[in-house]
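Here the complex is missing a single protein chain, while all its other protein chains stay put.
Up next, chain A:
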C-alpha cells in the first residue's frame, strides 16, 4: 500500500529492527571461518573494527539523507547526481537487490538441504522460500516491518546459543591477543564487511520512516553496534572452541559449534539454531527484495508495489537455480559481496561528498 509520503510507513523503532534483521543473515554461518582465515585468533578484533567502521558509515548515510526528508531514493540521488545518473544507479541497485535476494535464498536452501531435508529437490525448497518472501513483501514495507518486529525477539535465544559451546572452549585459543599484527587484523575486517551487508538499505527505507523527529541516527548506529556485539561474541566463542587452525576445516562453524557438546534430552541442538536462523534469513531476503521493488516503484512512480513483488519473483527463482553446487553458491556470494562494496561504501561516500559540494546550490533550489 503506497501511502502519501508525508504519512510514512514505518516507525523509527521498526527501522532499527529492519537494520538488525537485514544484517544478521547468511553471513553469520561462516563469519568466524572466513575472518579467521586472514586474522586467525584475532578474528574477533577484526569484527569489532569492522563494526565501528560500519557504524561510522551509517552516521554518514543518515546525516546525508536526513537533509532530504521528503525525497525518495530516486529523487534525492537525482538532486545530487542528476537524473540520468540517478536512474542508472537506481536500476543498478534493483539488480543488486535481486541478486542479493537470490543469493540469500539459495544459501538458505543449501543449509536446509545439508542439515534438514537432504532428499527434497532444490527447486521445491527454493519455490517455497520465494513464494513466502513474495507473500511477505506484497503489501509493502509496513507489513514487512511488523514481521521483523516479531522475529527480532528470536534474536534473544539465538544469541544465547553462543553460550552452548563455552564449557568446551578455551581462552588460550584466542591468544596471543593481537599476535597477528595490526595490518593483518585490519585485512581481516574485509571478509567480515560482507556479513554486515544490507545496512545500506536505509538509503531506500529512510524516506518511509514516519517519525523522523526521533533519533534515527542514534537508532541506526545502535543497530550496527548491537549486531557487532553479537558477531564479536559469536566469533570469539567459536575461535575459543575450535582454535584458529581447526576452524579452517569447518565449513559452517556456527552450526557445527552446537554439535560439540552433549545435552540431555535434546540430541540435536542445531535444530534450534536452524529455527531461529531461518526466520531471520527470511527477514533479510524480504527486506532486500522489497528494497528492489520500492526502487522500481520510485522509478516508474506507480502506486502498487505488488506488481513488482509478483513480477520479479520468477527472476529470483531462476537465479537461485543457477548455481550447480555449493562452491558456485559461494562464488555467487563473493561476486554479490563485491557489489556491496559499491552500494555500501563507495556510493554513500560519493553522495555524501557531493552533498557538501552542492549544499549551497541545493539550498538555493529549495528556497526557489
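Brief remarks follow.
Convention: a residue touches a chain if its C-beta (ideal position, glycine included) is under 8 Å from a C-beta of that chain, and two chains touch if they have at least 3 such contacts; residues count from 1.
By our rule, contacts and distances are computed from a predicted model.
Only one of "ABC transporter permease", "assimilatory sulfite reductase (ferredoxin)", "NADH-quinone oxidoreductase subunit J" or "Germination protein, Ger(X)C family" fits the UniProt record of the hidden chain, and that name is "Germination protein, Ger(X)C family". In the complete assembly, the contact with the undisplayed chain comes from A:249, out of A:70, A:218 or A:249. Of the candidate positions A:131, A:182, A:318 or A:357, contact with the unshown chain belongs to A:131. Residue positions on chain A in contact with the hidden chain: 114-121, 124, 128, 131-132, 135, 168, 172-173, 175-176, 179, 242-243, 245-246, 248-249, 255-256, 259-262, 267, in rising order.
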